[in-house]
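Written out below as structure tokens is the structure these notes cover.
All protein chains but one are shown at their positions in the complex.
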Amino acid sequence: MTSLVEALRLAAWQEMERDPRVWVLGEDVARGGLFGQYRGFLERFGADRVVSTPISEAVIMGAGLGAALVGTRPIIEMRIFDFVMCAMDELVNQIAKIRYMFGGQARPSVVVRMPHGLWRNSAAQHSQVLEAWFAHLPGVVVVAPSTPADAAGLLVAAIRSDDPVLFFDPKNLFGLEGEVPAAIAPMPFGHARQVRTGDALTIVSWSALMPAVEQAAVTLAARGINAEILDLRCLWPWDEAAVTASARRTGRLLVAHEAVEAGGFGAEIIARIAEHAPGIRVARCGMPRVPLPFSPPLEDAIKVTPAKIVAAAERLLAR
Amino acid sequence: MTSLVEALRLAAWQEMERDPRVWVLGEDVARGGLFGQYRGFLERFGADRVVSTPISEAVIMGAGLGAALVGTRPIIEMRIFDFVMCAMDELVNQIAKIRYMFGGQARPSVVVRMPHGLWRNSAAQHSQVLEAWFAHLPGVVVVAPSTPADAAGLLVAAIRSDDPVLFFDPKNLFGLEGEVPAAIAPMPFGHARQVRTGDALTIVSWSALMPAVEQAAVTLAARGINAEILDLRCLWPWDEAAVTASARRTGRLLVAHEAVEAGGFGAEIIARIAEHAPGIRVARCGMPRVPLPFSPPLEDAIKVTPAKIVAAAERLLAR
Amino acid sequence: MTSNAGQWLALHRSMCRIRAFEETALAAHKAGNIPGPLHVSIGQEGVAAGVCLNLRRDDRITSNHRGHGHALAKGAGVAGMMEELFGRAGGHCGGKGGSMHIADFSVGMLGANGVVAGGIPIAVGAAQGIKLLGQDSIAVCFFGDGAINRGPFLEGLNWAALYRLPVLFVCEDNQVAAFTAARDVTAGPGVVARSEALGVPATTVDGNDVVAVDALAARLAADVRGGAGPRLLHAMTYRHTGHTSTDVAAWRPADEVAAAKQGDPIARLEARLIAEGLASAAELAAVRDAALAEMQAARTAALAAPWPDPATAYTDVLGA
Partner (left out) sequence: MTSNAGQWLALHRSMCRIRAFEETALAAHKAGNIPGPLHVSIGQEGVAAGVCLNLRRDDRITSNHRGHGHALAKGAGVAGMMEELFGRAGGHCGGKGGSMHIADFSVGMLGANGVVAGGIPIAVGAAQGIKLLGQDSIAVCFFGDGAINRGPFLEGLNWAALYRLPVLFVCEDNQVAAFTAARDVTAGPGVVARSEALGVPATTVDGNDVVAVDALAARLAADVRGGAGPRLLHAMTYRHTGHTSTDVAAWRPADEVAAAKQGDPIARLEARLIAEGLASAAELAAVRDAALAEMQAARTAALAAPWPDPATAYTDVLGA
């Protein structure tokens, strides 16, 4: 068994062994990174490929792009998702647009790693879940795994991709254990994982909320409700076919995510289903439109929990 | 008759006359602003209240916040929406969070003006429509008017509001003429405007796409299809009651916006209707997930047009 | 000399209260009573105390992630601070902020910040607002050596100089940013040269000599208040602990840490007070004990204080 953060470490390690053009830049990465996801990299790959940077997010992001343009494959480490706000011009106006704007001349082969989500009461500036923004942004791939094996396989694919891949590390699941193959194969983007089969309703989720969804399913099962669960794994491209097929089977679709419900990626999923598979009963379960509070009882009040998912599922079934 | 940009100029002028704590900061504002929306302000209000700044978006945004915290009411001018990407930490991590994070001690009374959208083939870095991002962001009000009167009334309300108001100037409609009262009253946020009554379907839109929607309605009317049209005017808070009531009446809802369809605010509207008013047939009409190209035939190929809105409406009616 | 006694004893008391607050908080964090990350400034108290004792209540400060000292020295209430760390209803932010987001607007403390350099644009704007309103208070902006590598440092200093704003920048140079030594990520001659190249006169001081910090801050604050425009105070200091309460900073050379601890600003001031006959060891110990007692009482109170009503999680999002 391997923890999710260790799986990510092994995946990046494998790719750096495999391809000398792969390198990593970000704060403290030469000390192993904030979560140990680069432990031992400096010793193995040296300071030119494991670059601890100044606190200069704009250049961490933009230099990654520039280095990609001359043929390297940077892993851009943002430390905590929220700090990407200091590098949005470089990400949104440059990285996401450069291939298109220049008519295909540029190859922005970067991976942007952004450990995101709720974690140890980190409050409003260290807990945001804004993955939906990037599904709405042309020019980027959006990945949000929830298991060690998926995280490893998708990171390998991200590093080998010629597209900018926004990789949302689920920091609250870094300790989650699972099997990871010795040789990590790239996992194609855009394929959902069927976590559980059921006939009463379909629950779609991803990233750090998956364990809560699985707990909810156990509770529902105890009440005789069999939920089918899909882990979307990628938000762009996303597996609309699998979601639609499952929702058609069960007739009911609940999308649950850690992010704020209003304008979250759940809205896109529900909208597509409502447009293209009318008649399916739909619902969402996400956070209220509130910043993350620090105090545990306050955070507990707004965060999505197994109980809230169960309640949402039962409301949906009652309709 | 008054042009939309002149209506905005008059609204800001009125408020600066009314309240000495109101001031404006941004590049070239002392020269009237890029669009003349501050013409004459320097001469009337002086250099302390009409501050032409360095090209320092991060501080334009953050200084606006700091000045609000000590009791002033800054109008933060971003020049072109896309440049807000250079000030996202200040907007997203500071302005949107400060009231909440500090338990209500802070009063972030700023207006952030961001002329957005397609305009004169400005290509990928000067045409973005990412309004949906901010509807998903707790802590901000999101305004997107389409007429001179609405723009003026909503800007007055924004300036007087103690909340951070993100004001999306529809730069492609700056030349649009309309009536504006001599004394501009603040217009409450969150109320849609019924542009046209009809029974065949409801079309909801806002900002720069409204004229295209109205043209589409004329074409549809000529084909015997009466579309009811709502101009949402505000994306947060948004007038769910009006949209639901109209959609229930017509039984069909089409949301059209200039933004990319995937993950746009249309998804939220459709999702809410699908969850709370099942049975209504729904559809969206937005741009493909593609950056804005420069060349006119390319821009025309992806932008939302009256013809595309008509086609979407007819497809929806055929369902 | 004795003319100094009052001020020096005030500096001593201020530093002792910061030290006591943070040692108490560390213990409470270890005991599991404080959620989330905790960044303490043990060893750096001379800067917060030396600067803030020269400020008025209506002066404003912005701080960073390591802001307990700045808040305390500016006069923030201890009970409200401790309860905020504990996430209790009586915290300055009602439990919504925590250690990294302490603020007490009632004393001009406009907030700690979880984003490095995040306070710079805000302080600059506060100064601009103060100037626009024709007031004579000033803004003080505390940030670390790590912040001088972020864009807002350049944008903010250029801006403050341009409009001659009443803002005092204070760079707390503890020679480290998180787990990386400042020298490994900072090119050129340093913060003073950067500041002056942006039009902001800057002066370096031994941040662990609180008397020197106090004297320099008094002069610079007076200049700023007098309309001279912005100034930067560069204080050399050292972080005795790790980056967060859970970091032991094992990578730092032991002798470096040991040497630094010799420069403890509290011990240095006490030696001087005694040497100059301004206080006895017993009197100073009494101050330390009183500070510790105050903070332990606050800890006990915070532990017994009510949690926020979950319903308050939904308030303060929008004020309208």
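Labels for the chains are A, B and C, by order of writing; each one numbers its residues from 1.
Simple rule for what comes next: a residue touches a chain if its C-beta (ideal position, glycine included) is under 8 Å from a C-beta of that chain, and two chains touch if they have at least 3 such contacts.
Computed from a predicted structure; not experimentally measured.
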Request  = Write down which of A:G26, A:P54, A:G198 or A:P306 is the residue touching the left-out chain.
outcome  = A:P54
Query = Hey, which of C:G6, C:P189, C:G277 or C:P306 is the one touching the hidden chain?
reply = C:P189
Task = Quick one: say which of A:L10, A:M101, A:V129 or A:L201 touches the chain that got left out.
result = A:M101
Task = Using the definition of touch stated at the top, determine which of B:T2, B:S122 or B:T244 touches the missing chain.
result = B:S122
Key: Option touching the unshown chain, where C:L11, C:L154 or C:A178 are the choices   = C:L154
Key: Where the missing chain touches chain C, by residue   = 149-155, 157-159, 161-162, 185-189, 193-194, 196-200
Message = Across the whole complex, list the residues on chain B that are touched by the chain not included here.
response = 27-28, 30-31, 52-58, 82-83, 85-86, 120-126, 288-291, 293-302
Message = Contact with the hidden chain only, please: which chain A residues?
response = 21, 23, 48-49, 51, 53-54, 56, 58-59, 61-72, 74, 89-90, 93-94, 98-107, 138-139, 141, 161-163, 189
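Criterion: only the chains that are shown with their structure count from here on.
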Request  = Return the chain whose centre of C-alpha atoms lies at maximal distance from the corresponding centre of chain B.
outcome  = C
Remark   = Between B-C and A-C, more C-beta pairs in contact link B-C
Inquiry  = Roughly how far is chain B from chain C, centre to centre by C-alpha average, rounded to an integer in Å?
reply    = 40
Key: Whole-Å gap separating chain A and chain C, where each centre is the average of the chain's CA atoms   = 36
Remark   = Touching at least 2 other chains, the residues of chain A are 82-83, 85-86, 123-125, 289-291, 293
Note = chain C touches at least 2 other chains through residues 91, 93-97, 101, 113-115, 151, 317
